[in-house]
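Removed from the display is one protein chain of the complex; every other protein chain stays in position.
Order of writing sets the labels: A, B and C. Residues in every chain begin at 1.
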Amino acid sequence: MTPEMKGFLLLSTIKMLVVFTVIMVGVALLTLMERKVSAWMQNRRGPNRVGWAGLLQPAADGVKNILKEETFPALANRWLFLLAPALSFIPALLLSAVIPFAAPLPVEFDFTLGPLGRFIHRGATPMVVADLPIGFLFVLAISSLGVYGIALAGWSSNSKYALLGGLRASAQMISYEVAMGLSLIPVLLLSGNVSFTSIIAQQQAGLWYVLPLFLSFFIFLVSGFAETNRLPFDLPEAESELIAGYHTEYSAMKFSFFFIAEYANVVTVCAMVTTIFFGGWDIPFTGWDESGGVLQTLLTGMFFAGKVLFWIFFVMWIRWTLPRFRYDQLMALGWKVLMPLALAYIMVTAVAIYLIEQVAGVTNPRLSALALFGLNVVIAVLVFGLLDSGAFIRGSNRRQQRATVTP
Amino acid sequence: MTSPSIPGLRAEFGPAVERVLVSCGDTIVYVTRDRSHDVLAWLKDAPGHQFNYLTDVTAVEYRDSELPLEVVYQLRSLSRKADIRVKVALDKRAPLQVRSVVDLWRGADWLEREVYDLFGITFTGHPDLRRILMWETYAEGYPLRKDFPLRGHFSRAEQTRQALAANPEAHYSLEELSIAEAFDELPPDMRQRLARGERGYLK
Amino acid sequence: MGLSNPATENRADEVTTVSSISPNWVTTRLDFLTNWARANSLWPMPFGTACCAIEYMATAASRFDIARFGMERQSFSPRQADVLICAGRLPFKLAPVIRRIWDQMPQPKWSISMGACASSGGIFDNYSMVQGIDTIIPVDVYVPGCPPRPEGLMYGIMLLQKKIKGETIADDMLREEKLVGPSGLFLPAERVDELSEPFGNSVHQTRSA
Partner (left out) sequence: MSLRTVEMALATPGVDRDGNASRVPLGVGGYDEDFGAEHMLVNIGPQHPATHGVLRLVIELEGETVKRCIPHVGYLHSGFEKLGEYRHYNQIIPLTDRTDYLSPMANNVCLALAVEKLMALEVTERCEVLRVIACEMSRIISHLVWLGTTGIDLGAFTPFLWSFQERERIYNLQESWTGARLTTSLTRVGGMMADIPEGWEAGLRDFTRTFPDTLKEVDTMFTRNAIWIGRTQGVGALTADEAINYSLSGPMLRASGVDYDVRKDRPYLGYESYDFDVPIGEHGDIYDRYRIRLEEMWQSNRILEQALDRLQGLKGAPINVDDPRVILPPKSRAMSDMEAMIFHFKQVMEGVKPPAGEAYMGIENPKGELGYYFVSDGTAKPVRWRIRPPSFLNLASLPRMCEGALLSDVIAINASVDIVMGEVDR
């Protein structure tokens, strides 16, 4: 093994450890954040008895869950029952590997470590565990694995609530997978690349994609909510109908794994939204390139975290505000609204890009992005006008007019 | 003042209207058991009366054990804003039976089940007459009868034992969904199993 | 359900031996950690039946906010719950249900009997009401009141936390539960009579008779 490869491995291991730790601790703190945000919205205090302002509450919950009795329902399929939490937990963590979380950091070292030999690394290191050239394709592929964990959990529990939850989850996640994938194609058209690093670079050069590709962003966000089973799409664990849905029969740490997976998924979706539509770690109007130093990496990292946190807050905000969809409405929204919308949007964007870049010959990325933005404003007004008229979600078409009867 | 419906009622049913009295401004009509359903149906639909709203069905047992048990129907006419109370006296020595009025008012369904549950009065023609408040295997009797002690017939220990033995999901089955009609709809194999007493027995 | 199993041996007369492990530094440190975590993360299983359930809801709402104790995750699935809060009266028809839920909860578990009806039957000394849920499941804390004020319930919760902090993993009898015998009683019938003579206990029909 060459010293360069060893250096690469060393760096990757360090990045892996850092990301894993940040995600795990972050998820723990997110549960606290969820509780605090909900408390804030409901004029409450939220946990504040353990540690300063309740900061140790996740620790208490974690330790308690580790020490709690593991239950196995009689006649549950034992192996699948055990495997399901892991199956939903691992993909959630895998996803965090491909998202760049800061500007590249110039690292240089050259040392020898006893029997391990020489480690060499030179040049800028991208701040991502694995800078995959397949970018968001990997994310789409892995995130659709998460459904197995949930469906298996629902099936193996030998409980009807769990079964219904699992069924709902698989239908819902697979449906919205389609819309999610389609919503990313305009991104591909505009950036010409699926790698996150180059998408960020493109956004630095032009505009954040939320402006030229607003509808993509909207569809992606809605599908993201559905993918993570958060309100208003939390049908798989709809508390008032299915008690706890697919994890009804899970106790202790196995239940915690589902919990962690859910929050890790939220983090991933928010990081994806940030990376694809909000410029990733880009700080607008700075135009820093890869020549920056440690300070730049730190600052961009913090900026990235800030953006992700905002979206996480947004997710929680929605959760504590909106009621839940019904199952058929959810499916109608996915298949009858979002998917055709995404398909039509692909066409419109493709034509628009062709017109702007080939026919009009605009080469400045910022200018062409601005032109697309103008187009998007028009489309958004049309689409939201249609949605608001209540043709799809409202269900008012089910309502029959009836004369008032006075006895 | 008696209700203006009384003359019409007397003219229509004659001796079936046993007596009429007024208490606290409410008119009470006693009718015989065999004509009770006819009287109620007539009161519901006859023009000029139209007691279309069944307020309540209940029963009364007096402390004097000689007095009959009474089934009480509270009727109301929503359009005329009038009330009438129809009573059917049931002799305790005879079987406690009266015609069900579920075919007139769907709302009577649960009310009659409740009267059956708490007083033991059978409503003939009721589609699904089961205990409603007490559980199906409740063995102590009919709680609102005067010969039923406040704390029940059994000791607390026995009550606890019986309650715990009553399976919370015993009725979690197709048979339970609608006991009166389920049997005929059951698949043949299940019917056979039931007949063999594998899940229970028919009586 | 674990109920039909008759208690094969009667432990009532046995001398309770507390522990096989003597407390040492390791167990006390571990005790501290486990008890701290358990006491501060009591996820309630709200078994709300009647009036007390409304006061329980008030306790969960903004003004009193049991979220401060880390209790806002109401586990309606008993598998994820730590403390069963029986809020309200318990008729005999519901007795097997609460027993089933208690059996479904994983260890360690505790229970709070909220209100007079759950604790003793309250004003409902009649044919339909269980005279205290402790004839069905073991109870850790009784909260008096009809219904108890939210402050009362929170005091009960804090008492339960105190109780949890006094537990030790060295005590292997801690979670042992006696099963109900074939007579439906925890003690043999003669012993109940003996204990309740000559006046009977508060509900004098509890005699084995």
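Odds and ends about this structure:
The rule we apply is simple: a residue touches a chain if its C-beta (ideal position, glycine included) is under 8 Å from a C-beta of that chain, and two chains touch if they have at least 3 such contacts.
All values reported here derive from a predicted model rather than from experimental measurement.
By the touch rule given at the top, the unshown chain touches A, B, C in the complete complex.
Note that of B:Ile6, B:Val20, B:Ala89 or B:Ala165, the residue touching the chain absent from this view is B:Ala165. Although one chain is not drawn, the whole complex shows that of B:Thr2, B:Thr32 or B:Gln74 it is B:Gln74 that touches it. If you put the hidden chain back, the residue from A:Pro100, A:Gly166, A:Gly181 or A:Pro232 that touches it is A:Pro232. By the touch criterion stated above, the residues of chain B touching the omitted chain are 23-26, 28, 52-56, 58, 60-64, 72, 74, 78, 81, 83, 85, 105-111, 114, 118, 125, 127, 129-137, 143-144, 148, 150, 165-180, 182-183, 187, 189, 194, 197, 199-203.
Contact residues of chain C toward the unshown chain are 1, 4, 47-51, 53-55, 57-58, 61-63, 74, 76, 88-89, 91, 93-94, 97-98, 101, 123-124, 126-129, 146-147, 149. Residue positions on chain A in contact with the hidden chain: 38, 41-44, 74-75, 158, 160-161, 163-164, 231-232, 234-235, 238-241, 243, 320-329, 387-388, 390, 393-396, 398-400, 402-407, in rising order.
Operating definition for what follows: only the chains that are shown with their structure count from here on.
With centres taken as mean Cα positions, chain C sits 42 Å from chain A.
For this pair, chain A with chain B, the centres built from the Cα atoms lie 59 Å apart.
If each chain is reduced to the centroid of its CA atoms, chain B and chain C end up 39 Å from each other.
Chain C meets chain A in the complex at residues 33-34, 36-38, 40-41, 61-62, 65, 67-70, 72, 75-77, 79-80, 82, 104, 106-108. Those residues of chain B lying in contact with chain C across their complex are 134-135, 140, 143, 148-152, 155-168. Considering their complex, residues 3-4, 92-93, 95-97, 99-100, 125-128, 130-131, 135-136, 180, 183-185, 189, 192, 203, 205-209 of chain C touch chain B.
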